[in-house]
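Up next, chain A:
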Amino acid sequence: MTLLHPAAASAAAEDDAAIPLLSVDRLKAYYRLKLFGIDREVRAVDDVTFAIGRNEIYGLAGESSSGKSTLIKTIAGAIRPPLAVETGSVCFNFSDGTRDIYRLTPRELGEIRWKRLSYIMQGSMSVLNPVRRIRHSFTDFALPHVPEKGAAFAERIGRHLERLHLERSVLDAYPHELSGGMRQRVAIALATVCGPEFIIADEPTTALDVIVQKGVLAMLRGIQRELGSSVLFVTHDMAVHANLTDRLGIMYAGRLVEEGRTRDLFRQPLHPYTRHLISSLPQIGDDTPKKGLEGSPPNLAAPLSGCRFHPRCPLAIDICRREAPPMVAVAPGRRVACHVVTASPDAVAPAMEEVRP
Partner candidate 1 sequence: MKPYLTYLSKRLLQFAVVVFVGINIAYVVTHSTPINPVEQTISAATAYGSTSPEAIEMMRRSLSELYGLEGSPWQQYLSFWQRVLVGDFGPSLSAFPTPVSELILRALPWTVGLLLVSTLLTWFLGNLLGGLAGYYRENRVLRAFGVVTAGLHPVPYYVVAFVMLLAFGYLWPILPISGGASMAADRTDVVGFALDVVIHSILPVLSLMAAGIGGWFMGMRSLVSNIVTEDYVTYAELAGVRRGKILRHYVMRNAIGPQVTGLALQLGAIFNGAIITEQVFGYPGIGSLLISAVHAGDYSLVLGITTISILGVSTMVLLIDLLYPLIDPRVEAA
Partner candidate 2 sequence: QVTVPGVPRSQTIILENPEGTIKNPGWFNIWTLNAGGQFTGLHQLALDTLWYIDPERGLDGPWENSLASEKPIYNSDFTEMTVKLKSDIYWSDGVAFTADDVVYTVESQIKNPGMRWSALLSLNVERVSAPDAHTVHFKLKKPNSRFHALFTVRFNAIWIMPKHVFEKAGDPLKFDFNPPVSLGAYKLHSFDPNGKWYIWQKRDDWQRTTLGRYGEPGPTYAAYVDPGPPDKRVIAQLNHNLDVVHDIAPEGMFTLTKQSDSLKTWFKNFPFAHPDPTLPSVIFNMQNPAFQNRDVRWALAMLIDIKAVSMAAYRGAATLSPIAIPPTGTHPEDYHVPLRDWLASFELDTGKRKIRPYDPTIGAQIADMLRPSMGDQIPTDPAEIDRAFGYGWWKADPQAAAELLQKAGFTKRGNSWYMPDGKPFSVKVMVEGETRPILTRAGTMIVQQWRQFGIDAKTEVAQGTMLDRRNTGDFEILISWSVETYGGHPDLSFFLDSWHSQFVAPAGKTQSPRNWQRWASPELDRIIEAVRRIDFDDPRTVELGREYVKLMVREMPIIPLMAYNVFTAMDETYWTGYPTAEDPYANPVPNWGNSRAMMVRLKPTGK
């Protein structure tokens, strides 16, 4: 097994932080369905190992239903049946100590939430209590975690909303009075206003038009830079990844298939799926015909043997059908799970050098 130890992975990262803020180790999270005549297991996260350093924006991309949200839920400790963690650990190394999120009592977990770790769920348009004014949601979520109280607190959230291009009057609105985009921004504001060390964001900008989206992303990055916190960011928009994230992980069928610095990944995608993902992206002014992936998406309830991408992979060779490729560091800070790529790492290395600034 050439599985990379998280420590090794972070050591491999060129960042200065010696201990990563988040380390996920051999995580398996399955949806267990054994009820009502159905008996199956959806292996939505199947053996994922990675780490996120301090002061870093880590992007996660991948096919729809490849397990991104599941991974994120597991990291955020938002496990509800039928989701269950099989094996593996999720460790946070906050400024006040290291915590394995599955070893914490609910009380301890409650203590780190929002103060250190905040989370924007997918579908963040519907996470607001429909019968509670936005102002009260802020009080509920943020008031216990910030030093300001009373008017100072109101001032703080007011200023924060303005950074998200929202008027302060939003505070007196009910969620349904806001457009989807405004609600998403409120959700982002809720998750960022306390200045947590780690922000998890699952497709937070789907309902925004490009102008607003850009502003919001800028704000997110601004906060992150200012506080030196870390962000785990999921989106389907590769352009967002390119502009926002420092490192990028690509998921396919419950597995991380490639990881590396965003720029490297775009310049030189190694995994065939990554390559496809990047090349299929149209750009304004670009007239070349683009194509989607042929073949059907993998079935996580009955995963294929070998590499899960092999039926759709143009490069598939024999071993791909038999053996699952391990995640291998092919260059410092660069990992990939592909038999073809690891078989000829030499072909990769020069390319990597080339993109170094």
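Regarding candidate selection, all candidates are chains of the complex that A comes from, given by their letters.
Rule of thumb we're sticking to: a residue touches a chain if its C-beta (ideal position, glycine included) is under 8 Å from a C-beta of that chain, and two chains touch if they have at least 3 such contacts; residues count from 1.
Predicted model only: the values in this text are computed from it and were never measured.
Between chain A and the candidates 1 or 2, a touch occurs in this complex only for 1. For chain A in complex with candidate 1, the touching residues are 76-78, 80, 109-111, 113-115, 118-119, 121, 123, 126-132, 136, 140-141, 144, 174, 176-177, 190.
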